[in-house]
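Left out: one protein chain. Kept in place: all the others.
Right after this comes chain A.
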Amino acid sequence: MAGAALPKAELTTSGRPILFPNEIECSLLSNVELEPEGSPPLSSSIHLRSSFMILTTHRLIFVSDSSSAAASAAATANAASYVPLASVAHIFSLKKSIKSMFASPRLKFQLSVGSDGRVGGPAARSLVVTLVMRGKDDVEAFVDKFRQNWGARAWEREKESESASSGSSSIVESSASSSGYDSRGMRMVGVAGILRREQEMWESTDKSLQDAFQDLNALMSKAKEMVMLAERMRSKLLSAPSQAGSSNDEELGSKEEMQEWLLSVGIVSPVTKESAGALYHQQLSRQVFARIKSLITRPDALQMGVSAGDAAMTLGIAPAMAKEHLLTAESRGLLCRDVSPDGFRFYINLFPEIPTDDIYLVKDQGIYATWIKCASSTSRLE
């Protein structure tokens, strides 16, 4: 009764299994035995030896050839039977132990059988069988694939898609001919088709990712160049003598230009205030401060102040840069801030010129005097 409970698998003349429609071969293990439950084995149990076992999306196919001294009940030269994955009720874990390191790997699984002992028909009970893998194959990869295929339940999806798309041509298979094959002769219908399309999609995504990374690498190397350039400039600036008068004007001029150019491209301060001290104040003050000062002493700016946005427009730089400059000028006492619900504005700093001994005193000259004239020219003061 040993192998008779399993359905027979059809073979080609060369001994290869004939696959069902949409069935795909996945793994092949050599020398696999199906061991029955219990010892001595139950009479209803299944026992067979095979030359090789093929795992497909739908079945476990056991093929034996008559040349091996196999206890095969079949009389034909090559015999095969199969376990439908649909009849597998449970797959146990691959047992690992010290003992199993030297022995052939064994995988237990539970099989549903009918009341007549047949597999593949309606199920009445289950029995446990063990796969003994005596060949030198990658057992773990097989077990993973076995679980995967069993979980994928390809046979069920086909039934659904068959019933759903009977009659109407499926939208999914738009590129396939009615035979179900695309121009390359690859199966494009059903689960196989879906799987294949997914694979292609992944491959093309992978390719475009690769391309993107090429661009990114190019960008990174440019960025590295820029950083190196900035570093060289920075060290050049830092190596400048701290006294203005001691170096020749030409060199100072070019350093000034470098500073300004660096600032204008947004490298805020390669020479920090702390490290450069006099150099920072001198170099930066000259050009930028002169421009800020002229901006902030215009009649409208005297009265209304200047925002970072205003300064950005006038100086022709980004607002963030403008704000930096304004804050720096503030820290140096050139400007002071006005914070109100209207926003954040800067004014020329009048505080140094306002006398403390007589708070009503106004001198004839100076920016304070100018400011008062401007302020009183509007209707705000009586």
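As a working rule, a residue touches a chain if its C-beta (ideal position, glycine included) is under 8 Å from a C-beta of that chain, and two chains touch if they have at least 3 such contacts; residues count from 1.
Rule of thumb we're sticking to: contacts and distances are computed from a predicted model.
*Asks:* Quick one: the chain not pictured, UniProt calls it what, "Translation initiation factor eIF2B subunit beta", "ESCRT-II complex subunit VPS25", "Myotubularin" or "Response regulatory domain-containing protein"?
*Replies:* "ESCRT-II complex subunit VPS25"
*Asks:* Out of A:T12, A:S93, A:S208 or A:S340, point to the residue that touches the absent chain in the complete complex.
*Replies:* A:S340
*Asks:* List the residues of chain A that touch the chain left out of this view.
*Replies:* Considering the whole complex, chain A reaches the absent chain at 305, 330-331, 333, 336-340, 342, 345, 347, 349-352, 354, 356, 359-360, 362, 368, 371-372, 375, 380-382.
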